[in-house]
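With one protein chain removed, the remaining protein chains of the complex are shown where they sit.
By letter and in written order, the chains are A and B; residue numbering begins at 1 in each of them.
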Amino acid sequence: MARIDLDNVRHAYGPDPKSDADFALRRVSHVFEDGGAYALLGPSGCGKTSMLNIISGLVAPTEGRVLFNGEDVTLLSTEKRNIAQVFQFPVVYDSMTVRENLAFPLRNRRMKTDEIARRVDEVLETVGLTALAGRKARGLTADEKQKISLGRGLVRPDVNAVLFDEPLTVVDPQMKWQLRASLRDVHRRSRATMIYVTHDQTEALTFADKVVVMYAGEIVQVGTPAELFERPSHTFVGYFIGSPGMNVVPVAIDGAGVRIGESRVALPAAPVVVDGARIELGVRPEFVKLGAAGIPASVIRVEDAGRYRVAHLSMQGHPIAAMLREGEKIPADPKVSFDPVGVHLYADSWRVALNGAGQ
Amino acid sequence: MKPVNQKAWFLVAPVLLLVAFTAIIPLMTVVNYSVQYVATNAQFHWVGDLWYREVLHSEKFWNALWRNLVFSCIILAIQIPLGVLIALNMPRKGWGVPVCLVLMALPLLIPWYVVGMIWQMFGRVDIGLFGVMLRDFGYNYENDPIDAWFTLVLMDVWHWTSLVAMLAYAGLVSIPDAYYQAARIDGASKWSVFRFIQLPKMGRVLTIAILLRFMDSFMIFTEPFAVIAGGDPVFLSTELKQTVELGQKAAMSIIYFLIILLTSWVFYTVMTRDDGAPRPQGGVS
Partner (left out) sequence: MLELKDVSRRVDGVDHLVNISMRLEPGALNVLLGPARAGKTSLMRVMAGLDRAGEGAILFNGVDVTGQAVARRNVAMVYQQFINYPGWTVRENIASPLRVKRASREEIEREVGRAAELLRLTPYLERKPLELSGGQQQRVALARAIVKKASLVLLDEPLANLDYKLREELRAELPRLFADAGSVVVYATTEPLEALLLGGNTATMSEGRVTQFGPSGEAYRRPNSLETARTFSDPPLNVLPVENAAQADRYPGARTLAFRAHHLRMERKTAAAHTYTLEVLSSEITGSETYVHLRHGDHRWVMLTHGVHAFEPGSQQTVYVEPDDMMSFQADGRALGHAGKAA
C-alpha cells in the first residue's frame, strides 16, 4: 500500500514540446492517499490514461516527479514499482488455465505453493470464476477473459496500488453491476490504493471515494461523488457528470440576481466577478421545476427513461432540460423555476462563490 | 425451394479450370501412369498395383525415404528456432524495419536453380570460398555423400530461414503492447514472455511455416539437381533420378504425395485442436 504523489508532472508524446497544446498532460500535481479508491474521469484524449501509465511506469513523464510513500520512483521501472494494472481489453495467457493465469504473478514472485492456492481460490470467488478454474483461457468469451485480467490485478496481496484502465468496457451491463460491487468489496477488505480510469460517470462515481475529473490535460475538480454533483467547480464537470448534464445558460448579472432574457432569477447575494467575464448560470435538470410560476418555456420533446422522464424545453431561446420523477406531470403551460439549492454561477466557466444557499 | 443465385459459379470457374490444369489433371495422369507399364513405343499395359508393391519392397526406396525424412527434420529443427530467434531480434519500429525486411527477403527472391549454381560455385574445393575454407577438414561435396548432404542442409537453411523469420515476425508484431505491459507488471521473466505470450501468439503462423517448410523440404529434388547437374554423385533422391521406368516413378510420387498429405493433415489437426471453442457473437473480437 502506498501514498502516491504526482509532483508537477507534465507529459508530451512528441519530442520538443513548446506550447501547452503539445502536452497530453499540461501540469498535474495530485496526492492519492494511501488506501483510497480513486477514479480518473474524463472524455477520451483528456490525459487520464497517460496519467495512469505515468503512475505505473509504463510511460516516463517529460517533466515532474512521481513519489510512492515519499520516495522518488520517477525513473523506476514498472516491475520495480510493485503495482498491478488491469487493461481495457482482456490480456490473458491463452495457453494457461484460468487458475494458472491467476497464479502467474504470484509464481513469478516465488510465493509458497499453498499460499498461492489459497490466494487464487479467494480471487476466483471474488471475480466469479470458480466454476471455470480448470478451463483453458483460450476458449473463453471476452467478458470471462476480462474477469481473468481483473483477477490477476487483484491477486497480489502486497502491491503499492491497483490500477484499472477502463476495465469494464467489454463487459455486459448486468455483469458490470456484479463486478463493480466485487471491486468495492475487495477495496473495503484489502484497503489497497486503487485508481480507476474511465469515461463512464456511473462507473467512476459508484467505484470511487474521490473522483478526479480531467479535461484537456488538466485536473478540473477533485471531490466526492456528491460534491461533484452538488457543486461542480467548472461547467465541464457540470456537463460531464450527470445524465443529462447540467443546464448552462448565458446570463447577465443584475444586482443580487441574474437576467435571462426578460426574466430575472434571484441569487442569495450579489456575486463578485471580474469585469468582462463570460457569466453563465448552471442548474442541473434535477433542480429544474416545471409549474405555474416562473419563466415561460415551451416543450420540445420528452424522453422516457423508465423510472424518470426528461423534458427538453426552450426557455427564452435557450435549451433547458428538466427531470420528472415517475408519475410527475408536465403542466399545460409550463413555467420554469429553479430550486435555489442547485443554482450556480460561473464566470469564464469557473464557479463563483455565492454567499448563502448551495455552499 | 428458395431461389438460389447460380451466377457465382461463373466467377469460380476460372479458378476451377486453373486448378484442374495445374493440379488435378497432372495428378490423375500420374495416378494413371502408376498402374501401367509404359513401353518405349508409348504403349500402355495395365499392371495393377505391381509398381506399388515393387516400390514398397525396395530397400533403395526406404533408404531414400528415410534420408528425406531425416533431412526434413534437420532443416525444420534448424530453421524454425533460428527463424523465431531472428524474428525476436528484429526491430519493431523505425527505419530498421524496412531495411531488415528487404535484407531478409533477398534469398527468397533468388530462383532455385540460381541458388544451386551459387552453392555449386561457393562449395567448390578449388575455387569456392566455402569449399576452400573447409578443404582442410576433408570437405568435398562432389564425392562425399555426407558432405553433399551437409551442403544441402546449409543451402536450404540459407535459402529459406528468412521465410520462417518473416512469418514469425508477422505473428510477433500483431501482439498488442498491452500484453507486454501486463507481463512486466506480472513480473514475468523474458523466458515466460516468450513461452506464454509470444509463442502462443505465433502458433498460427508457425504452423503454416512448419507445413510449408516440411512439404518443400520433403520434395527436395530441385536444388540438389542443380548442384549435381552434370556429375553423377550419390544423392538424396538417387532412386528417382536413376529409375528409368515411368510407372515406378509415378507410384513413388503418389506414395510421397500421400505421406505429405497425411503428415500435413495430422499436423494441422493437432496444432489447431484448441481453437474449436465457441466464438462470441457480438463482442469485441
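Definition applied: contacts are C-beta pairs under 8 Å (C-beta built on N, C-alpha and C of every residue); 3 or more make two chains touch, one makes a residue touch a chain.
The shown structure was predicted, so the numbers you read here are calculated from the model rather than taken from an experiment.
Within the complete assembly, A:225 is the residue of A:47, A:225 or A:282 that touches the hidden chain.
Among A:64, A:128, A:244 or A:294, only A:244 touches the chain left out of the display. Considering the full assembly, A:185 is the residue among A:33, A:125 or A:185 that touches the omitted chain. Within the complete assembly, residues 43-45, 141-143, 172-174, 177, 180-181, 184-185, 188, 199-202, 205-207, 224-226, 228-230, 239-245, 284, 286, 303-307, 326 of subunit A touch the chain that is not shown.
Just so we're on the same page, only the chains that are shown with their structure count from here on.
Taken together, the subunit B residues at the contact with subunit A in this complex read 176, 178-179, 181-182, 184-189, 192, 196-197, 199-201, 274-278, 280, 283-285.
Residues 56, 58, 77-79, 83-85, 87-89, 91, 93-96, 104-105, 108-109, 136, 138-143, 149, 152, 169-170 of subunit A are the ones that touch subunit B when the two sit in their complex.
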